[in-house]
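Supplied in structure tokens, the structure appears directly below.
One protein chain omitted, others in place.
Which chain is which? They are A and B, in the order written, and residues in each are numbered from 1.
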Amino acid sequence: MLKAVFKLFAVSLCLLSGLARAAEAEPVRFALIDPLTGPMSVVGQPALAQLQFTAERLNKEGGMDGHPIEIVGYDNKINPQESLVQLQKAIDDGIRYIIQGNGSSVGSALLSAINKHNQRNPDDRVLYLNYAAIEPSFTNERCSFWHFRFDSHVDMKMNMLTDWIAENPDFKKVFLINQDYSFGHTVSESAMRMLKEKRPDIEIVGNTFHPLGKVKDFSPYISKIKSSDADVVITGNWGQDINLLIKSAAEYGVDVPFLTYYGSTPGTITQVGDKGVDRVYLIAEYHGDFTDPEIAERQVALYKEKGWDYYPRVAAMLEMMKAAGDKADSIDPLAVAKTLEGFEYDAAGGHLTMRAEDHQLQMPLYLSVLKDNMKHGAEGTDYNFHQVAHFDADQATLPTTCRMRRPD
Amino acid sequence: MSLRLSPWRALAPWLISLLVLLVIPLLVSSNGTFSIINLIAINIVFALSYNMLLGQGGMLSFGHAVFFGLGAYGAIHVMNLIGDAGYDGQGFWAHFPVYLLPLVGFATGALAALLVGWPFCRRAGTAFAMITLGLGELVAAGSQMFPTVFGGEAGVFSNRMVGPVWFGLELAQPADVYWFSAFWVLLAVFAMWAFTRTPLGRMSNAVRDNAERLQFIGYPPRNLRFLVFIAAGGFAGLGGGMAAVNYEIVTPESLGLLTSGLALLMAAVGGLGVFYGPIVGAIVVTVMNSLLSDYTDASILYVGLVFLAVVMFAPAGLGGGVEQVRQSWRRGELTRQLPGWLGGAVSVLLIALGLVASIELVYQLSHGRDKLAQVLGLQPDPSSPLVWLGVVALFAAGYGVARASKNYREARS
Partner (left out) sequence: MLEIIVFSTLNGLLYGLLLFMLSSGLTLIFSMMGVLNFAHASFYMLGAYFAYALGLHVGFWPALLLSPLLVAGLGAVVERFGLRRVHEHGHVAELLFTFGLAYVIDETVHLLWGSIPVSYTAPDYMRAPLFSLFGTDYSIYRGVTMLIAILMFAALWYLLKKTRVGMMIRAALTHGAMVGHLGHNVPRLFMGVFAFGCALAALAGVIGGPLLSTEPGMAQSLGPVVFVVVVVGGMGSLLGAFYASLLIGLVQTFFVALDVSIGDLLNAVGFAVDPYGEVTGITLASIAPMTPFILLVLILIFRPRGLMGELEP
């Protein structure tokens, strides 16, 4: 009974939306499967806002191969099982492009589910566009033709962080502090490996793990960093774990650079504020200077409209999808996927290439540091990240172990 | 109580359930709906196993997901063994069909409960609640530290299309998994119902109601609690095994406090006192969890409010409400009592509407947009007093109807 009612409801909704759009070309729809409710929505909502914002602009330019782009949000509460239910819902709704970023556990679930779906339904393929799950294995041993990653993975970012450390002779002692789960361990391991290679004289004076999201008071960890006399700290922490870490560091006067992956997660700048200035460094695809006036204008418009900051790589991902669709002259996932292999695109941060070998985007990276009185502040404050160093895509690149199996 | 039912009366609920399970595939065609139904099936088993503890044994647990999750991990590891054994077709696992994996889940869950349960079962009540809370937190945090067993954050994944296939029952699409879920949910529900009829099941009720007395007549309550704990752990593990086959991935989240809270939520919303209460609860809560967020951004708040409303105004749960109607129908009093109940339902509906409207309006005020309004194609202006007047009118109407129907009910009874 219940199901029948739902069906009826769904059918009538489809009919209604169908009627409204009969005049236009059929839209190409992208599903965003990310946390959109609950405490973790802080990482999903900005992506949704960015996608909708960019889609609006791209649709004015004709959409993807003449089809208007439509973004549909599916809330997974950052739970892998729930993500699979939402994936099935999205596929049922006729969506063939799945976007996800937050949480490697969700990414892992989606990756294996989409692979199986495409294998079991050869006439009905789905693409997985990943904008933030940066577990290296997704484009190495677990690489898949159906998965495209639009962010540099952990090792690539660490490659640049360690390059920067290696070039600076003042850095002699490095402290690693990470969350005690797979991502944190990956960060720590690759930091140790690369530092040993690039600067054997550097001493790792600490390699601490703390449980994910359970620490309320970071002062003991900060005491440890302080007594180790570290010159630089590397951390993959995100969410509350980075906010509290930085706040504690400021309070105890630990004035060394904290090299972070997620210093710009929404909320961090509000929380950290002046305590992060000249302390929090960020490795990312862009910086907060917004040297490109067009992007700066979009940042202002997006914040005014939706209350979230500009998310450059999410914008670039959608722009790239549109360009690839235009070039392929199709919105069929297989055709678009084939075009995307080796596809090149110029985005805000520089020249992007989707490497065909492993579907890992090759992109320039920026190291930036939090500053006050920036022209374009983040989260409505005056703080934002100011560029410190720029790395070309060739410099950031790493070889892959991927042996891609392609469909016929 | 009606222990002596005529065989047909006793069989009727099962035949109806079977019929419903057989009819569903005729009505449903989309894989998405099937995957929600599969999720409902898993949650039914999970919620019922939880109710073995809380509803029947009087043990409030905040760590039931540990057994659900461990069952799932057990099943998925065996699924991988089946896959590996499939290469050369040798060994025991090469002949083990994926269809039977919930049994592995059952064994894992029961074994885990057997290993940790004894010290826990000394007391029921708050002590039991707290110690299971500690267990849940420990296992959830510890699971991140042993990546070889729990797969780290990414979890353990597998492929269910391995091993021998019996009777051509493939497990490719969610629609195929439906038969698997239907089979196991029916079996598990029947087994748990049968458990309530065994002497042990009856004794567990006695332990809940008066443990001291049981001690006097020679049944140590701790032993009984322990046995119930193991059985509940086993059935939770069975649900976990179903989840492993359905999702082909198990992650540490499935062991955590949120999953345990879900079991409690489903059982309490459905009703602890009626056997089929948790089934109703599992259906309602799962549907709300999976579908509500398509229509509103405040979905979690609604789930919380429904839960709170049930605890406050309908302590017997939704299942208890159904039972009340059924009893009254049996006694032939339904026509007399129905108008009063319908009045109550209307008042609840009106108040709920008012509440939904005010929540969504607040949401629009604070976030500048509202999903529900968009879905419905409405554009209410939250700054206009007229809109709020409407909300107040809804509340007032709801209250008025509630008063009137209460008076009516009291006059009639």
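Descriptive notes on the structure:
By our rule, a residue touches a chain if its C-beta (ideal position, glycine included) is under 8 Å from a C-beta of that chain, and two chains touch if they have at least 3 such contacts.
Note that the structure is predicted; figures quoted are calculated from it, not measured.
Partners of the chain left out, restricted to shown chains and counted across the full complex, are A, B.
Note on the undisplayed chain: of the listed residues A:R57, A:K172, A:K224 or A:H376, the one touching it is A:K224. Here the missing chain is touched by one residue of B:L21, B:I36 or B:L54, and it is B:L54. Interface note for the absent chain: among A:G66, A:P266 or A:G350, the touching residue is A:P266.
Checked against the hidden chain, the listed residues B:M203, B:A268, B:I351 or B:L372 yield one contact partner: B:A268. When the missing chain is restored to the complex, the residue among A:H117, A:H147 or A:K247 that touches it is A:K247. What subunit A contributes to its contact with the hidden chain is residues 38-42, 45, 180, 206, 208-211, 213-217, 219-221, 223-224, 226-227, 240, 243-244, 247, 251-253, 266-267, 270-271, 273, 379.
Mapped onto subunit B, contacts with the missing chain fall at residues 54, 58, 60, 119, 122-123, 125-127, 129-131, 133-135, 137-138, 141-142, 145-148, 257, 261, 264, 268, 298, 300-301, 303-305, 307-308, 311-312, 315, 359, 362-363, 366-367.
By definition in this document, only the chains that are shown with their structure count from here on.
Per-chain CA centroids place subunit A at a distance of 34 Å from subunit B. Within the complex formed with subunit B, the subunit A residues making contact are 2-4, 6-7, 36-38, 41, 74-75, 77, 79-82, 84-86, 88-93, 103-105, 107-109, 112-113, 116, 120-121, 135, 180-183, 185, 211-212, 214, 307. Contact residues of subunit B toward subunit A in the complex are 24, 27-28, 30-37, 39, 141, 144-145, 147, 152-155, 157, 159, 161, 172-174, 243, 247-249, 251-254, 258, 283, 287, 289-291, 293-294, 297-300, 367-368.
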